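With one protein chain removed, the remaining protein chains of the complex are shown where they sit.
Each chain carries a letter (A, B and C) given by its place in the written order, and its residues are counted from 1.
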Amino acid sequence: MLILCRQDLTDHEREEILAAARNAGFEPFFAHSGRIILHGPGDAAPLSDLPGILSIEPLPDRPVLAKEPGNAVVRVNDVEIGGGAFTVVAGPCAVEEKARLIDLAHAAKSAGCDLLRGGAYKPRTSPYSFRGLRAVGLEYLRAASDATGLPVVTEILDAQDVELFTDTADMIQIGTRNMMNYELLVAVGRAGKPVLLKRGMGSTIDELVHAAEYLLLEGAPGVVLCERGIRTHEPSTRNTLDLAAIPVLKGVASLPVIVDPSHATGRRDLVAAMGRAAAGAGADGVMLEIHDDPDCALCDGPQAIHPENLSALVDNMRKISALAAEAEDLL
Amino acid sequence: MLILCRQDLTDHEREEILAAARNAGFEPFFAHSGRIILHGPGDAAPLSDLPGILSIEPLPDRPVLAKEPGNAVVRVNDVEIGGGAFTVVAGPCAVEEKARLIDLAHAAKSAGCDLLRGGAYKPRTSPYSFRGLRAVGLEYLRAASDATGLPVVTEILDAQDVELFTDTADMIQIGTRNMMNYELLVAVGRAGKPVLLKRGMGSTIDELVHAAEYLLLEGAPGVVLCERGIRTHEPSTRNTLDLAAIPVLKGVASLPVIVDPSHATGRRDLVAAMGRAAAGAGADGVMLEIHDDPDCALCDGPQAIHPENLSALVDNMRKISALAAEAEDLL
Amino acid sequence: MLILCRQDLTDHEREEILAAARNAGFEPFFAHSGRIILHGPGDAAPLSDLPGILSIEPLPDRPVLAKEPGNAVVRVNDVEIGGGAFTVVAGPCAVEEKARLIDLAHAAKSAGCDLLRGGAYKPRTSPYSFRGLRAVGLEYLRAASDATGLPVVTEILDAQDVELFTDTADMIQIGTRNMMNYELLVAVGRAGKPVLLKRGMGSTIDELVHAAEYLLLEGAPGVVLCERGIRTHEPSTRNTLDLAAIPVLKGVASLPVIVDPSHATGRRDLVAAMGRAAAGAGADGVMLEIHDDPDCALCDGPQAIHPENLSALVDNMRKISALAAEAEDLL
Partner (left out) sequence: MLILCRQDLTDHEREEILAAARNAGFEPFFAHSGRIILHGPGDAAPLSDLPGILSIEPLPDRPVLAKEPGNAVVRVNDVEIGGGAFTVVAGPCAVEEKARLIDLAHAAKSAGCDLLRGGAYKPRTSPYSFRGLRAVGLEYLRAASDATGLPVVTEILDAQDVELFTDTADMIQIGTRNMMNYELLVAVGRAGKPVLLKRGMGSTIDELVHAAEYLLLEGAPGVVLCERGIRTHEPSTRNTLDLAAIPVLKGVASLPVIVDPSHATGRRDLVAAMGRAAAGAGADGVMLEIHDDPDCALCDGPQAIHPENLSALVDNMRKISALAAEAEDLL
């Protein structure tokens, strides 16, 4: 059963409900959006009169919060994602020198981008690879954000770092390798920050929506989904970008959806075409890797684009997005 | 070794070259574009003076005809594919009644489509399914083409039918299940008709280009490639449309590339979004299934769109295509 | 509807039934096992009294012939596949010199193998690759079979070659690239020869069983299924061998199932382990590529094993197969 509690539930009321649920034979789980999930063979009827409880209903068999219209627009500081504009997130794969990062942030800003991305904590296949500047990288991102006014989104790897990210980032990213790290989803969902949730490279669209539900159930004030390619047999791109995921997601959830053509393809020469395709498919935005000297980037240089053409590309994608929106009801 | 012969090679010259190649220790294979492929431990030097031979060079390790600039535009009657316009092929999955087909062809024509599609010979997973009207279906297609002026493209399943298709169709389609049916590629390549070659659902982009090379080596006057989705773990769409294949193909081949969003997704509600995405990705066109009563279609009804909105969708895709072309050099 | 006819149906009876079916509003299709498939809006009741008709029933929605117990054992000359023995098919990937082939056949025979394999008609990704000795290769295979007594199985690529294969081969192979070449399945099904049907590299188990149904519906006197790996994201093997297909196939069909570890892995160092695994999984046999000088083989040398250890491997697999059979009912 699912108990929906009053928004201003007191700690005392919560503990009373949890104790009563245990007494009634349930394993209760309190989610920070004010919902209590009950499993087990108990009888929930006696609970219904407890103070703080609004309703008791069967557990949903599908994500429901991810489908609520109220979650269709996500605000990150002054930026609105999902409200009709085509949002562009840009920045380097990994945070490197502070000055370079600030320069790239300025380049992103003048090209019309809306958010700054950059990895401070980097998940790497090999333990011998560079794992990012970590806390120092977060500081640099904060500085670059402050210098340009662009809100910053950056990837978290571990629940123990949530407080640090909450203090530094404007939006917290869950990367493809952690989409099914459900403890991290719970911890980040409680942080009170909007979340960018990337699809697992071996995950289904359905699992992505369920992962978003974890975040929303813990009270995340907004979740933006990101399609970034899945693993397939095709070797000419790093992953296979599944753009049909955009309209599929629009059907089963109400959340904004953006696309990462850089990680999807792993190839700079494909990024612009896939950004335009994402706009045509109805995406709410894209996430692009940029670097002023891609061949020397510490991480994923082959997929970063140079900022010099960024402005023209952003403009082009936005025009396509607007055209696509005009015809989005055609079947 | 690869022998390049004079275009107007006589039968006698050809037989002499083949005989000499066999004498020299080779297994020769004559391709109808006037090339002879030599395998085996022989010495090709003695052949070089034979009449009809222009050059002898090592066998290419990559498709070369598929990369020739001269193959970038394919003409089907008056229609040019690959020359900058955004070509729309439309029609029912399977040919059913003659009058309905002609009506659909008129609908496609008035919506601004360029070619008529329709399956007369249908490859079906189950032998108990309807396999198409076959020769009769080809007649209906011819009639619908004659009534509207739209050239017709239709799928061939067997080398023994090449003559029949050559007489009836304006463009011959090789379907996804036969992309690696190399004997069929050879036979169709010799037919003197432009070919629409669909990617195998379990094939790589590289294999698709090699399959095109088979056709061109046998003299096909034009090959258009078609991305139609690949098999992956994602269950919400019938296949996963690999739109990155478009810019990848543009890099390794010079052939026109179109996209089939109907078979890729198997879902009518995704077709328009994927058509727009294809335009954004730089495709030279799309292939759409239409049906005036999709729920009653004998085959693949769930993916067919109703002709009533076709015109607006075609117009929308063409505008996106034009925008994408403006920015296609941005990286 | 599906009409089941008398086994000794005369041509005249058949034509009368087909004509009556057309008159009744059907598109009839006659399959050579004596079944007539009816599609269309007609009423089949009037047909039931025609001479030659045993029954009229709804079209099956699942393969039914592939599930018949009578198809559980396939005979190729004196060899029984599926009757409890663990059958080993061995031979080179491609037929090369005649003497070498005969030597390999003798090696296979003395190692205890049951059938000789070898490709005369080779489907190749590149048109510039060696496509096999073709008709000459079939002659060599016939000679090697006659010299050793091993029945020969070899791959057909085109329906036009059925007669040639029927005259030469003891068992006809449909390769992975042609599993969905349904016209070829129909033609080979009519040839009166047992068939080895390999799973398409992008196909499902369900599609494989349906393909077998095509063959049986046309009267194939036996169909052996072959799991040979599917395309996945894993790059360390050429394909991913899906051994769970064996017990899955045993559940949905009654046909013998063998495994090709050579093409599945593309790596000689994995063949023995995968042959043993196939035996453990309950396969009715394996198909192995052998070559006396693998590094010089014209085709797929890296996956061929040397005949010297073949006997010990065959013996080992048979012992494992026997152990697996003892416990095959354990769940």
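Quick note on the criterion: a contact is a pair of C-beta atoms (placed from the backbone, for glycine too) under 8 Å apart; a residue touches a chain by one contact, two chains touch by 3 or more.
Given the structure is predicted, the values throughout are model-derived calculations rather than measurements.
Participant: Just name the one of A:Glu183, A:Asp293, A:Glu308 or A:Glu326 that touches the chain not displayed here.
Facilitator: A:Glu183
Participant: Determine which one of C:Val64, C:Ala99, C:Ala135 or C:Ala244 touches the chain that has been left out.
Facilitator: Looking across C:Val64, C:Ala99, C:Ala135 or C:Ala244, the contact with the absent chain belongs to C:Ala244.
Participant: Across the whole complex, list the residues on subunit A that are touched by the chain not included here.
Facilitator: Residues of subunit A in contact with the hidden chain: 2, 27, 29, 31, 37, 39, 59-61, 63, 123-128, 130-131, 133, 157-160, 177-178, 180-184, 200-203, 206-207, 210, 213-214, 217, 230-231, 298.
Participant: Could you list which residues of subunit C touch the chain missing from the display?
Facilitator: Subunit C touches the missing chain through residues 202, 204-206, 230, 232-237, 240-248, 251, 264-265, 268-274, 276-282, 305-306, 309, 312-313, 316, 319-320, 323-324, 326-328, 330-331.
Participant: Hey, which subunit B residues sit against the chain that's not shown?
Facilitator: Against the left-out chain, subunit B lists 202, 231-233, 235.
Definition applied: only the chains that are shown with their structure count from here on.
Participant: Can you compute the centre-to-centre distance for subunit A and subunit C, using the mean CA position of each chain? Integer Å is fine.
Facilitator: Each chain's C-alpha centroid was found; their separation is 49 Å.
Participant: Let me have the rounded angstrom distance from the C-alpha centre of subunit A over to the C-alpha centre of subunit B, please.
Facilitator: Centre separation, subunit A to subunit B: 39 Å.
Participant: With centres defined as the mean C-alpha position, give me the subunit B-subunit C separation in Å.
Facilitator: From the centre of subunit B to the centre of subunit C is 29 Å.
Participant: Going through subunit C residue by residue, note those that touch at least 2 other chains and give them in order.
Facilitator: Within subunit C, residues 202, 231 contact more than one other chain.
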